[in-house]
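A single protein chain has been removed from this complex, and every other one stays in its place.
Take a look at chain A:
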Amino acid sequence: MSGKQVSKGGAANKSKKPAKGGAEEKREDALQAVILADSFQDRFQPFALEKPRCLLPLVNVPVIEYTLEYLASNGVQEVFIYCGAHSEDVETYIHDSDRWSPESNLCPFSSVDFIRVSDASSIGDFLRDLDKRSLISGDFILIHGDVVANIPLDGILARHRARREANRDACMTIVLRSTGDSPHRTAKARGITPVFVVDPTNGRCLQYEEMHPLQKDKYVKLDESVFEYAEFDLRTDLIDCGIDICTPDVLALWSESFDYELPRKNFLHGVLKDWELNGKIISAEILEEGYGARASNLQMYDCISKDILHRWALPYVPDSNLLHGQTYKYKRGLWLEDGAHIAKNSTVTKSVLGKTAYVDTGSTISSSIIGRRCQIGKNVRIENSYIWDDAVIEDGATVLHSIVANDAVIGKHSYIPQGSLISYGVRISAGTQLSSKPLPRISLFTSEREPVKTDIKLVGNDGKGAQYKEPEDDEDSDSEDEGDADPAVLQSSLIYSLAGLNISSESISTLATHDSDDDLSDDEYEQGLQAKTNRERLSSFASDDSAAAVMKLDQFHGDAVHGLVDALRADDNEDFDSAKLEFMGLRLANNASDSMMRKAIAVAFATRAAELMSPENGGLEPTKAAGRALTSKKGAVKFITEVGVGGNKVDLHAEFALALQKALAAIKGLDSARAGTLLAAMLQQLYNLDVLEEEGILAWWADARAAENDTLSKIKERSRVLVEWLENADEEDSNEDSDEEDEDSD
């Protein structure tokens, strides 16, 4: 097609441009924008298998239209579009569009260029590529291809400039929208909560972290340097609009750190962390007015669609008809395009109907978006759903809060439960009642983009399509229940739900047999699927990459526990020294703190002891299990004394007892009574082995943290006999006591 040739021509021009010195000056005042049209995620699967996600319809308009229109409304002149998967589709779309095609004189941009990077596997690769091309002459807007916003940029640009002129190192401004204190649907929908630490006096961003409901540690570690500022705000209520104002320095920073992949999790976090090294200042523009959000996953898609219909994103409403050829009219809660027809006795409320969509008699449609040429039969019920172009819903069918993609057919009297995703061309035969467990995600293609074999049980006899399965993650074979804990799980479905997910309500570390994966942001997780080397790369840079430091600590815990338990399980008579060596190596590599080590050791021994009590391992009595776990290995006791307890101060002993208690409390499948007995047994063993002093155990007994919640206090109660015995023995043994201490210190 001619369109593509022009695109290549455009690329050729670009490479010449920097050579033209004269043109530079003129371009100085033309505003440039870079659109990241692919984010290397698969949260729109199975839809994004067949179509790039920036072309998926959001209120019947391809998502990228919103971004382009937003840029046009802010007077952007030059646009560079980076697309990854399906780049041809995006290019064809733009070239065929009356409005954006670079050859059309109607295009509000002076240039629209596509940049393809063949080996890119992350946004970081795009930006490093952009740096090499030296296309950017001044401040530019870095924006995701799925942004819906109506925030005027003029003021933000002016303030960015003022900051930059005051300080050359002010290199980036992030646009954020505050959502206030009360729970907000967008805050829930995004899955990951960004945590910004901001200096309120000048808007400077000091630290960036991410949190999500499935992570183990429900806290954020503040950098010490943050406390050097007189004031700082810790904000979790901000919507990240996905709009950054950058200077070319930002690209240089990307190039310097070749392992950064994500603009927030890696780049922002890293640059702020290494502030002392790079000296760059990043500011946050926190807005109280206007609308800005990214349709970054299906729940956000749902949210933004609602926001658009409720006119939060004005002028982005259907009746603005911003897309060429659109003819929506708004009347009494309905947006109808030309030729859309609703039969007399059907009820349609707060919905959008595309061109020549047809709704037959007796149907009820509410809060739904129906694409062009859709056919809705008689007595159909559709609620909160998204029916894309050309789909057919036959008589008597029910569709609840689902997405039905182009050309899909929902047969007569079938039932589509909440949260279903019905992909392109899928056919659900008449009378099929889809079950909501697992959530139907039906596609004609597998995750490898190969046609699937129709699953007749699922879609009925005349149906087409089968349940879409997430690609297997072969790297993480060592993590058993990792899938449960990944936030991507939260984001890949249309409905936000924590039900069925394994979430610990406790604020302490759970006994984590899975590795650090659940602490990776979903972005990273998903990139991992595409870039197989991802995990290794991240690990190998661990020592010098402080960006990943927090993550490393969690990884340390997982790895350390694993190593120790394996060593304890081993039947051979090998000395425990090698395990100890490995442990200390891990500790040094990750710069783990003493408390981290204590926790890991306590968890490892508690796990082993609990394991020995389980029937498949012989079902030993708690006392024996405790003894076996602690003493079966030569050197293990010494290891606990030296590393786990780490000294003979009373509080250290108490800490270790507490760590043991908590580790036992967190073991799954161990009721608190048995856990308590085991704890008592282990404490007694440790006391007998002279690892723990009675003062230590008594201090633990008195410690309020040991009875923080029901489980802990139940467990604790079981040790009462031991404690009472210790208290009685206290006076008698006071003489020996001092001897023991002397021995310990040797």
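Quick note on the criterion: a contact is a pair of C-beta atoms (placed from the backbone, for glycine too) under 8 Å apart; a residue touches a chain by one contact, two chains touch by 3 or more; residues count from 1.
What we mean here is this: contacts and distances are computed from a predicted model.
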item: Options "Dynein axonemal intermediate chain 1", "Vacuolar protein sorting-associated protein 51 homolog", "N-terminal E2 ubiquitin-conjugating enzyme" or "Translation initiation factor eIF2B subunit beta": UniProt name of the undisplayed chain; value: "Translation initiation factor eIF2B subunit beta"
item: Residue of A:Arg161, A:Arg569 or A:Lys714 in touch with the missing chain, whole complex considered; value: A:Arg161
item: Absent-chain contact - pick from A:Leu322, A:Ala357 or A:Leu444; value: A:Leu322
item: Hidden partner interface residues of chain A, rising order; value: 29, 31, 69, 72-76, 99, 105-106, 108, 152-154, 157-158, 161-162, 165, 177-180, 182-185, 187, 237, 288-289, 291, 307, 310-312, 314-315, 317, 319-322, 327, 329-331, 338, 350
